[in-house]
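Omission of a single protein chain aside, the complex is shown with its protein chains in their original locations.
Chain lettering (A and B) follows the sequence in which the chains are written, and residue indices restart at 1 in each chain.
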Amino acid sequence: MARALKTALILGVLVLVNWLLPILIPNSYYFRVIMLCGINIILAVSLNLVNGFTGQFSIGHAGFMAIGAYTSAVLTMRAFPGAIAALTGAGVPDVVAHGAALLVATILGGSLAALAGLAVGLPSLRLRGDYLAIVTLGFGEIIRVVILNVDAIGGARGLSGVPGYTNVFWVLLGVVAVVSVSYNLLHSTHGRAMLAIREDEVAAEALGVPTTRYKVTAFVVSAFFAGVAGALYAHFDSYLNPSSFTFLRSIEIIAMIVLGGMGSVSGAILAAIALTLLPEVLRPVKEYRMVIYATLLIVLMITRPSGIMGTRELSLRWPWGRKASA
Amino acid sequence: MQEFLQQLVNGITWGSVYALIALGYTMVYGILRLINFAHGDVFMLGAFIAYYAAGWFGVQAHPSAWGALLVLATAMTGAGVAGFIIERFAYRPVRKSSRLTALITAIGVSLLLENGGLLVFGTDPRFFPQVAKVEKIHLGLGVTVTNIQLIILAVSILLMLALRWIVMSTKVGKAMRAVSWNRDAATLMGIDTDRIISFTFVLGAVLAAAAGVLVGLMNPKIDPLMGIMPGLKAFVAAVVGGIGNIPGAVLGGLIMGVSEVLVVGYVSSTYRDAIAFVLLIVILLFRPSGLLGKHQAEKV
Partner (left out) sequence: MRPTTRLAVPAAVLLAVLAVAGCGPKKEASIKVGIYGSMTGTTATFGKSTLNGAQLAFDELNEAGGIGGKKIEYVSEDDQSKAEEAATAVQKLINQDHVIALIGEVASSRSLAAAPIAQSNGVPMISPSSTNPEVTKKGDYIFRACFLDEFQGRVMARFAADSLKYRRVAILKDIKNDYSVGLAQFFSEEYKARGGSIVGEQAYNEGDSDFRSQLTALKANNPEAIFVPGYYTEVGSIARQARELGITAPLLGGDGWVSDQLLKIGGEALNGSYYSNHFALDQPSAPLQKFFTDYKTKFGSNPDAIAGLAYDAANLVVDALKRMQASDPASFAALGSDKEGDAAGAKAARAKLRELINGVQAFPGITGVITFDENRNPVKPAVVIKVENGVEKFAASIAP
């Protein structure tokens, strides 16, 4: 009963924010940046599951995002319009009908991405760390090249006209979902197993932890949320192009979790926000933007490699203090 | 048949280029367990230094064999210095940190070189000076090869043999091998690991720069982003051959070059970039340590 109440409360707050935010921030540019922050948070926190908690090195996140994006876009553009029209015809308000379509499309997109995660994870998680990195990078590139060659979903022209169903509610819902899944996972038996794998895989295996199973689970869950982020992104920008899903994108997400501290959910959130805002802040020096970004990355690694938060989390009890995680 | 042979020639030429770059990756990985993402950009740096050197030394106006050698030597030296600087200031401070930190640093250096290159060299592609006149040589059976391609093959083989000599027959080489097997033991035996690591980086950078100059001669258009794809593919080549293994890098490079060319020519040219990775995944699935790599037992 308490759980249902809590869920209802959270949903209520999200609806309120969804209504309030556009009023408080009428500037579309700021609004856009905030939405992009949200999507990047989902990407960063989901990648943290694999790279941070389980200590595996995956550089293919953009590939899963692409799968989620394109799948959901094709669904809302080609398969759902009939159903949506039926709903609105029956008197359901637009927002609800569109939201329902988005929800279904997002879940399906995320699921397909998760399936891909399974397909990639099962064979490759046998590989050693650095090899896994390259295989995941390769997988991301293969996805991109395949999309580039499929004319039915636009190829190099891209897919335009994706309905813009994403709004604050859905992005925040995605954030809440990924953060609560991560947090709950971390503080469960599964989480401890994952941390054990990160700290010392051989010892964990020797202690009877089914390492492959947990590694693959982390991979699949992380891929699911990457797909979700992709779907939300597709319905926000209304235009998809394979060039948005290169390995550079994967590297940007990795930079976020490294900056935030791998293994820290709140760190990932803070870093995602910081690194989404940074290119905007650096606009006045736009030619030097990437050079500054690269230099900051190097300086950060040299001076504070554990990132902002290390493996610690922000605690609600003492906002300015830090409580160690499990 | 003629087409196949021609494709083979193309493949072997590119294979030797990939091999030169892959050697740098494999040596650095063997010693530091670091994937030096910036290596492909050192390749680009070599091409650009050669471009400017050709202008300074007037080789562009008076092409000659000595001029070409001078340009090559300058590029290799310049890149060697760059490799040294990168190792000393970006990688050494993070050597004690986790592998992931070092990897991120490498990515940062790569981005810095690429975007710095765009700033300094400008966004327009440059035309690499023709320090040697291109001549076609007909090998019979309808297969043509240019003198440049033969030069590339010859120079690559020479450099690889030189590397093998250094690694196998010199004291420095022995020290390099020792450090790659067990760094702590090597230090205890009195080897100055810092110096050896720097030397390895410089050696890798020198080879990459040579590859850059050779590619510049073969395909005279150079631009600051030219190192990304060849770097990635050379890295895949090094992994395919067994990373940390020098003959493996050469084998991997050749396999990479030939298979890429054959797939583009006979199957589909649109999937070119993906081929490298499909090859990688297939090989790793069956031989997880690469073709010539030894299975490294993880010690607890």
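Criterion: a residue touches a chain if its C-beta (ideal position, glycine included) is under 8 Å from a C-beta of that chain, and two chains touch if they have at least 3 such contacts.
None of these values were measured; they are calculated from a predicted model.
Only one of A:V15, A:V92, A:L118 or A:L296 touches the absent chain when the whole complex is considered: A:L296. Residues 2-3, 6-7, 10-11, 14, 115, 118, 123-125, 127, 134, 136, 144, 146, 215, 218-221, 223, 225-226, 228-229, 260-262, 264-266, 269-270, 272-273 are the ones on subunit B that touch the missing chain.
In the full complex, subunit A touches the hidden chain at residues 27-30, 32-33, 36, 148-149, 155-158, 160, 233, 237-239, 241, 243-244, 279-287, 289-290, 292, 295-296, 299-300, 303-304, 308.
Keep in mind that, in the parts below, only the chains that are shown with their structure count from here on.
With centres set at the average Cα position, the gap from subunit A to subunit B is 34 Å. If you check the complex, the residues on subunit B that touch subunit A are 29, 33, 35, 90, 93-94, 97-105, 107-112, 114-116, 118-119, 232, 235-236, 239, 243, 270-271, 273-274, 276-278, 280-281, 284-285, 288, 296, 298, 300.
Looking at the complex, you find that subunit A touches subunit B at residues 51, 57, 123-124, 126-131, 133-135, 137-139, 141-142, 145-146, 148-149, 200-203, 206, 251, 254-255, 258, 262, 287-288, 290-291, 293-295, 297-298, 301-302, 305.
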